[in-house]
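Just passing along the structure, written as structure tokens.
Every protein chain but one is kept in place in this view of the complex.
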Amino acid sequence: MLLSKSEGKEFLLMGNQAIARGALEAGVSVAAGYPGTPSSEIIENLAAVAPDADLYVEWSVNEKVSLEVAAAGSFAGLRSLCVMKQNGVNVASDFLLHLVLSGTRGGMVLIPCDDPGAISSVNEGESRYFARLMEIPLLEPGDFQEAKDMTKWAFELSEEISNVVMLRSVTRLSHASGNVKLGELNRAKPSAKFNFSGNLLDAKTGPVITAPVPFRHTQQQAKLKKAIDLFERSPFNRYEGPENPELLIITSSACYLYSREALRVLDAEKRAGILKLGTTWPLPPELLKKHLAAADKILIVEEVLPFLEENIKILAMENIDSIGKIKFFGKNNGTIPSVNEMNPDHVIKAVSSILNIPYTGMPEEYEKSGQILSFTKSPNRELTFCPGCPHRASYWSINRALTLNGKNGFVCGDIGCYTMAILPAGFGTIKTAHSMGSGTGVASGFGKLKSFGLNQPVVSVCGDSTFFHAGMPALVNAVHNGSDMLLVILDNSGTAMTGFQPHPGIPSDAAGNKLPSVDIESVCRSIGAKTFTTDPFNISETEKKVLDIIENETGARVLIMRQGCALSPEKKGKKKYNVSVDSNICKGTDCGCNRLCTRVFRCPGLVWNSSTGKAVIDEIICAGCGVCADICPSGAIKRSEVMS
Amino acid sequence: MIDPFNIIITGVGGQGNVLAARMLGNTLTKAGYYVTIGETFGASQRGGSVMSHLRVSKESSWSPQIPKGKAHLIIALEPIESLRVLAAYGNRDVKVVSNTRPIYPVGVICGDLAYPSLPDLNTAVAQLCDDARFINATEEAVALGHPILSNVIMVGAAAGLGLLPIDDESFKSVISENVPESKIDINMKAYRKGKEMAVDPVKF
Partner (left out) sequence: MQVKGSKEIRAGVLDSGLCTGCGACVSLCPYYATHKGKTVMHFSCTRDEGRCHAHCPRAEVNLDMLSSVIFGEEYSAEPFGSYISIYTARAGDKAGLSSFQTAGTVSALMKFSMEKGYIDSAVLTKNDNGFGVPVIVNDPSGIEKASGSRYSVSPSVKGVNEAINSGRKKIGTVSTPCQTLAIAQMRGNPVKQENFIDPIALSVGLFCTWALRASDFTDLLKSMGDVSTIRKLDIPPPPSSVMEIETGNKSYIIPLEEIRKLVPEACSYCHDMTAEFADISVGVFEGRNKQNIAIIRTERGRKIFDEAVNAGYLIREEISSKDIAPLAAASINKKKKGLAKLADAELVNSEGKDAVIRIKKSTLESIFKGGALCC
């Protein structure tokens, strides 16, 4: 599909596929990124066609490096793409701040995929403000066709202004699908060369640097002005509606789809219009002035922060003479909720209250009975680790070791599947959870608080991919500063959370080619940390090791718990053990067990049969790791090795 | 067909919800419709509920989220998920076609929560919709050779309700594009089986 030559034909494409296709139509040569929902499929899709499309595709160690890698492509004259989820922009922002000053050569597009509502994130970060902060153009596709078309255009725009262009997607575009008419693929293979011998001040031939800053900054702002001119005429900004609407909705991104739907549902298309913006920074002032002047009431529909709203208000204020008095509705006055994702209902509600159009989404009595029935008959699905997941076993042992130690030790976590240890799935073991690698940095800090009386053992957990991403500097910090802490690296051989992208510890790249792998243990050792390893499936040994390291070792130390993810291609569908429960031995709820396996350990492979009062193994779900056999206090869970 | 026609495919991570939405969406696209699919699969691999919203229209594309209370057809790959979806998107006119095979939430597996009996669930679902049909899709899929075929059976069942403008040929061409040659027949068999089952659902 991605390399289909059926130009002009329509396909049902996922937003991320559409973006990838757009990049291919633009003739992208270099694509780099760091996995993160909802962005990962862009790089994945490109990686899948990399050999056929003459692309270099890379899962980089973190977002900042991915931006640097992509920038190199641009400096060498190639079109390059960089992809990340919203919070990745924070990581990349230091380089970005400098990159926008030095400018780019080959078209370079940065695509952050935001996740309003934090559907699969631990934050509701905003990348749009970075565009303003960094003074670069911001594009926001309003549907799937635009996702493709604007991506392609973004490269052209970037080359036009010799700077990075940000194209922001959101979950409801990236992870949604719609009809997309394909365009022509650009199959030219450009050659790369980095020119640097020109004049120091020549952006095309000189060295790529940010100095002299005032000069470059002036240039950068001039580029932005140029973008404004292009935006005034851009087909991605359009107005739909009556000439003088009672209400003007200004919106962008997926919110455009919700707004359009709201007007249709309320049959208000003759009364209200929509100014759909594809270029949201810098705003095209003439276009906005024209539309702001045509309406008295303006509703701004956007997700997360009032970015459009603020910028439009500034523009309106500056042009108050020509625009006249208008009333704004949006986040600031509470018409639109200030957190969480948008949906048609929010917009319908806003429009129906402004235009006084009655609307009932769901009759009250239906809603009530629906809620009662679903509450009573539809048991909640709590998130948990997969059957056979090594994290469950790891946290079991970490939790027990900290309890045995009895000194109120705690675990600082960060981002990955293993963050679920804030839930019963991981026995609530994690007590702080923030950004990538943060557990180790926070632990490094805790580990220096002895002199203030903090005597609690300090542990951090970090996944293998996260270790390379941002855990390493934190470990260096802890070692160098003599922090007293234990870093547990939950090494499950892959970036499991986002669907098994490789990382530097894995001997292959995004396209499956062989690469040298970086050995985590030797890295830790050479950093100067005392290093230990264990197999978390051996729970008694793991518990002993954790306890021993906590009690008998000091300084920054590392314990690597190594066991592949249950969903990894090597493991999926292959059982190591056949596992069963001997119901004659199982104690069930009796004193002496009280359902340790099903109630506490909670592997989905273990089922509590309330009618017999015994635990049983669900052979379909059980992954055959055999760990529960070691957990059962009665020896009721039997395992036997599967003959291969 | 009501325009836009709003379909929700709901289930649990790992059931192939996204794939089912794709199959249905592609078939409808082939039939000349605008289709928008919104997917919520953030926690899909970790036992969470997964839901796809399909908006089907002859005129234009619609947003990836169905407004509250406005679904027309709910396809539940897992029985209790239909109830959850009805509570948010249901109405008295909505049709429900649901698999009978439960996937127990961890809370149920570990004995903290109770899972309703099928007749019980049927009664609850029936209270919230116009027409509820339960079919033994997983059992049938296992009989056909693989439980994953149950989502094809469910798509077939949705087609069998006669509400959607899809025909066997367009479905076949979608299947042919997505599975190896050798698997086309079994998939078509599953699809047809689903169609049959929809008109002869489980009786309670």
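Order as written gives the chain letters A and B; numbering starts at 1 within each chain.
Assume a residue touches a chain if its C-beta (ideal position, glycine included) is under 8 Å from a C-beta of that chain, and two chains touch if they have at least 3 such contacts.
The model shown is predicted, which means the values in this text are computed figures rather than measured ones.
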item	value
Chains in view touching the one left out	A
Omitted-chain contact residue, chosen from A:93, A:405, A:432 or A:456	A:405
Candidate in contact with the missing chain, chosen from A:2, A:421, A:596 or A:636	A:596
Chain A, residues in touch with the chain not shown (by the definition above)	399-400, 403-406, 427, 547, 589, 591-594, 596, 599-600, 631, 633
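Basically, only the chains that are shown with their structure count from here on.
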item	value
Residue ranges of chain A in contact with chain B within the complex	10-12, 37-38, 119-120, 143-144, 171-173, 175-179, 254, 257-258, 260-261, 265, 343-345, 348, 360-363, 366-367, 369-371, 373-374, 377-386, 417, 420, 425, 567, 595, 598-599, 602, 604, 606-608, 610, 618, 620
Residues on chain B engaged by chain A in the complex (per definition of touch)	12, 21-22, 25-26, 29, 34-43, 45-49, 61-70, 80-81, 83-84, 86-88, 90-92, 104-116, 120-121, 124, 127-128, 147
